[in-house]
Each structure stands twice: as C-alpha cells, then as structure tokens.
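In this view, the complex is presented without one of its protein chains, the others remaining in place.
Take a look at chain A:
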C-alpha cells in the first residue's frame, strides 16, 4: 500500500480487515444493544397497521380465530377426526406456521424495504432483521389469545390421553411439559433471525429470490403437517419407521420447527429428535448467516 503524504495524515493504515467474523459478530451484538430502537419500531409497525381502525390489532386475533375455526372444522370432517382434539391442533399449528411464514417472506424483503434507513443512518444491518422478527413475535402474541380461547373450550378433551388420527401416536395430554413451548419458541425466534439475515442479504443482491420464495412457500405449507397430522403417515406405513413415506414429514425442516412449539402446547408426546434436528439447523444456519454477514454485510448498503 502506498504511503500517501497528505498533510495531517497521522499514521499508516491499520491492518484491519472489513471482512472478518469479528465484524460480523459485532454487527449482531450491536444490533442487540439497539433493542430499544427496534423494540419501539416493531410496536410502531403494529400500531401503524391498525391506526384509525376501530378495534385495531384485535383484527390480527380475529382473522386468526376465523381461519383456525374454519380450517379446523373442515379438515376434521375430511379426515374424520375428533373436533375437540383436532381443532386445537390446527389452531396451534397455524399460529406457529404464521410466524414462520412472516419471518421468511418478510425476511427476504427486510433490507429492500428499509432502503431509506440503510442509506441514511449508520446502524448494524441486523437491526432491521430484529425489528422484523420482533414484529412477528408481537403478531404471534396477539394470536396466542386464540390459543387461550381454544384451550379453555377444549381443555377436557386435551387433558386426558388422546390420539389425533386413529392408529396414530397416543399423546399423553396436557401436563407440565407445556413449559417446553417457551424454549421451543425461543429457539424458533433465534432461527428466524438467521433465516432473515441469510435470505435478506441474498435477496438484496438477487431480486428473483423474493418472488421465488413467495411462490413456493404455499407448497411448503401443504407439505408440512399443519392441517394434517403426521400420525396419518404412521397409519399408512403401519408404524414402519423405514418406510419412505415417513420421510415426507421428516425431511421437511419446517415440520421439526413447528413441532417443538406445538407439541408441548397441546400435550403431545415430547419427541427429542425434533429438538436435535432444530439444534442442528440452528448451528449450521447461524454459521451460514455469519459467513454471509462477514462477506457481504458492507455490500448491503451498495445493493439496496
């Protein structure tokens, strides 16, 4: 590097590199320190969406309630299942799915949508991601009202051991294991951040990604056991774990993420292999996100 002799130039350039894991970690850490900012903005996003409407954010709850009711009734008729256990199943699955859906679709758009802020204010780019995930968490909190109502109505059915599909796994019913929903959701949210970081940066560079994601995400919804029960697979395969049809659910990462939150909330049997899979995704995903963040963090403001 040539030594330019501009007057007042004190020292030689430091050997600091912009593309280091240290800087990538610093970006995430600083964003976390800005939580007052994204916390406030996330709330603002919700309030803003329902400004001037009479019942405001209650609309989030109402729309979730009606969808869960309709889907739950429809599919319990189609699959000939028991409404008091199937309706809560669909409701919780749909609430968790909505969170995942929001994080993925808005995650691809997170930097593109915040172009103005990125170009005008020096802030860690992860701030925008955390604001988005926080907003989704708040949406989910609104939807939990529906869960509470459903739980109150069908408590007696869920309290005792039950099966959702005939011949499926027998679930022990609601118990203290419900507390597993908290670490389960925390893990889900932690994963949401890396998904949005990874997809967000790539989508900012390649604008085909957001439409690709939106068109395939519906497919993922139908492939995931949300309106249908994985116990169906159990029945058709006769409980043979090596049958290829079991893989329909097992190979779908979304299934494991849904399951770690849904199972405790409904008193389903806790299956540790879901936790292992999710743990693996957390490690691999965050590593990928940090690599992307290391290499392209500084490029985002050029690309938006």
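Quick note on the criterion: a contact is a pair of C-beta atoms (placed from the backbone, for glycine too) under 8 Å apart; a residue touches a chain by one contact, two chains touch by 3 or more; residues count from 1.
By our rule, contacts and distances are computed from a predicted model.
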Undepicted complex member, UniProt protein name, chosen from "ABC-2 type transport system ATP-binding protein", "phosphoenolpyruvate--glycerone phosphotransferase", "NAD(P) transhydrogenase subunit beta" or "Gluconate 2-dehydrogenase subunit 3 family protein": "ABC-2 type transport system ATP-binding protein"
Missing-partner contacts on chain A, residue numbers: 1-2, 4, 6-14, 16, 18, 36-37, 40-41, 44, 47-48, 51, 116-123, 205-209, 298, 301-303
